[in-house]
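Here the structure is laid out as structure tokens; the discussion comes afterwards.
A protein chain is absent from this complex, but the other protein chains hold their places.
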Amino acid sequence: MAASPNGHDYRVIGTRPVRHDGIEKVTGQAKYGADYNFPGMLYGKILRSPYAHAIIKSIKVDKAAALPGVKAVITANDLPALPDKMEQAGEMALNMSHLSANIMARDKVLYDGHAVAAVAATSPHIAEEALRLIEVDYEVLPPVMSVEEAMKPDAPILLPGLRNKEEGPDKPTNVATHLQFKRGDVNEGFKQADYVVEREFKTAMVHQGYIEPHNAVGIYNPDGHATIYCSTQGSFVVRSLSAAVLGMPEGNIKVVPAEIGGGFGGKTTIYLEPLSVLLSKKTGHPVKLTMSRAEVLRATGPTSGSTIRCKMGCSKDGKLLAAQIWMAYEAGAFPGSPVGAGAMTIVAPYNIPNLLIDAYDVVVNRPKTAAYRAPGASNAAMASETIIDELAEKCGIDPCDFRIMNGAREGTPQTAGPPYRRIGYIETVEAIKNSPHYKSKLEGPNRGRGVASGFWFNVGLQSSAIVNIHTDGTASVVIGSVDIGGTRAAQAMIAAEVLGLDVNDVRPLVTDTDSIGHTDVTGGSRTAFATGWAVYEAAQDVVRQLKERAAKLWEKKPEEVSFANGLFTAQGDGIKPMTIKELAGRLARTGGPISGRATVNARGVGPAFATTVIDVEVDPDTGKVQILRATVAQDVGKAIHPSYVEGQMQGGTAQGIGWALNEEYFYDERGILRNTGLLDYRMPTCLDLPMIETCIVEVPTPGHPLGIRGVGEVSIVPPPAAVANAIAHAVGVRMTELPMSPPRVLKALLSKRTRAEAQAAAAGS
Amino acid sequence: MAKKVVVEANINGEPIEFLCEPRQSLLEVLRDVLELTGSKEGCLTGDCGACTVIVNGRPLCSCLMLGVEAQGKTIQTVEGLAAPDRLHVLQQKFLEHASLQCGICTPGFLMSAKALLDRNPKPTEAEIRYALAGNLCRCTGYDKIVRAVADAAQTLASGQQPAGHLGSGPSATEQTERFLQEQEVK
Partner (left out) sequence: MATVIIPAQLRKLTGGKDRVKAKGRNVRQLIEDLDRQFPGFSEQLLQDGDVKPSIAVSIDGEMGTGGVLEPVGEDSEVFFLPALGGGRENPGG
């Protein structure tokens, strides 16, 4: 039995069963979105803007429509115009006109790859040919590619209607929001500080890089209903947003979530889904749309590039006294960068008495950003965590000890003010400090070791679950959370734990939007936490009902029946304890079938912390950085299936290393994306990485029945800073730009050499 | 549009004839013509390996090969990896080691790994990483994939029968076999 940190012994939780959907996925039988085909299905393709910023003067589609095999051509005129204000769509609030204009440009194109028209034809090749026949007349405008350019007073304006509170209702602007967080008095804090470090950081726009491109099959019924099959992190989000964009009642759309080939936040919004429905409506056939890799990179949501100025000060003995931060994030073409999250995470692991953070959300002629694993936190931590490392170095304190000294604990105020409840930050630093990796010696020239920490909020939100008991005593668990990497297994394990069943006697099912209550996205590290909570309660509901049935059989009161270790018992002569399997056979005669159900709007979410140590070797001739060893410690609350928890920690670390070393959106001066393939958008391969060691830290979330904390995101936060710190210790240069690709590292090394030579020459003369 | 061509090939042990347009890639033929959707599309430029199949013993990106080039070739896809009632040892090890999260890269990795083990039954970690470097996985950080392939190699080398079964627990055939053996012992 696995002992739990909150004093329970678990039978199933904490073990490593084979996932229930595994066989389908290793035999090629699992159906991902692009694998759905229907009789009479047509193929859709999308025409995309070749300019970063232009006015659409006209679109002529007649030649394309006349091509044999072409069944429909649509433009933004086929979609309803929506109001330019924040609106509620299901459980989400967003600006519907922006959402719609991102899916299909209306008057202006705002980035290279922005959709302008779509075609449905009998084959994908014919659809592609038809795109070439669509004539679009553009008036090209100057592109605005960086936050610096966009914030200039005379910058070209992307969205004529955009205003912010500070500049007032009459001033068009590219700055959508300015947020400020303030505590104490930073000037006073810096006055008291013995050491102050201030640097400016720039981080590149990067993509989630899921291997499966976006896809959708839309089937419109003449009665006004539609079904969408697609790979998404949130079928209910697809439903409500597609309904809004199409002007259809939400209940008229059913979304069937296919298996999903990675998302990392990027599949929490819509691109193709409403277009597939509209094309289906126009043609009377099912229509499948899939993106190419170039379309994914050009036109789906990456995460923001950023500019961050960060100044921090501490006393000689290492007490952090003040931090002042200015940060501006690229939102892409429409407002909504994760800069607020960036601001609230950047110093979240620390107790700093004086704090001033100014954060700006800025629109630029790049694709509208979408969520990416702990959105906004990794680039923020690149700034703060490298400065922490420098301060520790100046004080002569071990970087782990420096973090433990200043680390956030229960009661420490968070950036936005509320105090932390029980958290496990310090425990993650201690786990790294005590790890075999950190205790080992790193020897050899040009090698260095770096430590960094990261924070992510995690979210709760809404989930629904149903647990059915079958007549043979097995159970099924029905959820609306798509399985992006072990969700089914984890949910089945929770139900099996509560019901006292073998995990293989519980079948987990992910179902469509008509078959289960509202369930928010698989994202925000919420699924094990919130959907797990709903499954736990639904299974408890089953137990309660089964107790009533046992009571009936034994002519007892339900409260006289107890349930433990898979057995129902009661005091009394001739009462033989019964298992669920035994009881299941008696359901018909005791009142009929049993299904347990529960819904949650989960409160008390526990934030997650991770601390990572990375060893690197820098090639002084090329600037190439090789990762030698990496270990990540993360507070997971309670690991349901440790293998998949480790997998999240390892996967996030690998993505963070890619962000650190190679990945970047590379735009030319006209604002055209130049690296639209996976050869040039360089994600880590298995040759680039070592094994990734993991330390699972379990500090249970108070209030959650199983103590779960979300595990999906925070491991991506520390790596960029950890790698930068390792480079600093290897070769003595402090990197302030991401990615730390060979040319950038080499440039830093050369300028360090030039400086050293100049100094030597000056000393010699 | 050029006329469709009849192509004959051996796919997963079956001689097959199919009609394809000269411009269709092998991946397109497998997925759209033959309904073998186990091979996945991640890029169509040979960069991700999700479409990897084994052609005449060599792993290839099926997105980079034309359907018509399959004429006379022997092709293995992920659908042909398991025996009817038994997983291939690589499939079993991928499951045991939790080597897949989303699973979209898995068919490609399995085929690359199979091609590796077919020609090098005892690969080192470096050799495994080298052989799999053409397959991208964005979910796992590769750790558990590399471990699964190493474990599969070891299992094969030790001559042990892989424990792999379709479904959990012993397969129906194996249960029957066991039953018969027990009868004999008695």
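When the chains are written out, they are named A and B in that same order, and each has its own residue count from 1.
Everything that follows uses one rule, which is that a residue touches a chain if its C-beta (ideal position, glycine included) is under 8 Å from a C-beta of that chain, and two chains touch if they have at least 3 such contacts.
Predicted, not measured: the structure shown is a model, and the values here were computed from it.
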Contact set of the excluded chain (shown chains only): A
Touching the absent chain when the full complex is considered, from A:177, A:280 or A:741: A:177
Identified contact with the non-displayed chain, of A:347, A:364 or A:459: A:459
Residue of A:225, A:394, A:421 or A:586 in touch with the missing chain, whole complex considered: A:421
Omitted-chain contact residue, chosen from A:93, A:140, A:588 or A:758: A:93
Options A:143, A:523 or A:718, residue touching the unrepresented chain: A:523
Absent-chain interface as seen on chain A, which is shown: 86, 88, 92-95, 177, 179-182, 208, 234, 237, 263-266, 268-269, 335-338, 340-341, 344, 361, 370-376, 416-421, 456-461, 520-521, 523-526, 601-605, 712-713
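Keep in mind that, in the parts below, only the chains that are shown with their structure count from here on.
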Distance between chain centroids, defined by C-alpha means - chain A, chain B (Å): 30
Contacting residues of chain A [partner chain B, same complex]: 16, 18-19, 21-23, 25-32, 34-35, 37, 125, 208-213, 259-264, 290, 292-293, 484-486, 504, 641, 643-644, 646-648, 650-655, 677-679, 683-687, 689, 691-692
Sites on chain B touched by chain A in the complex: 1, 21, 23, 31-32, 35-45, 47-48, 50, 77-79, 81-82, 87, 91, 94-98, 100-107, 110, 128-130, 132-147, 166-169
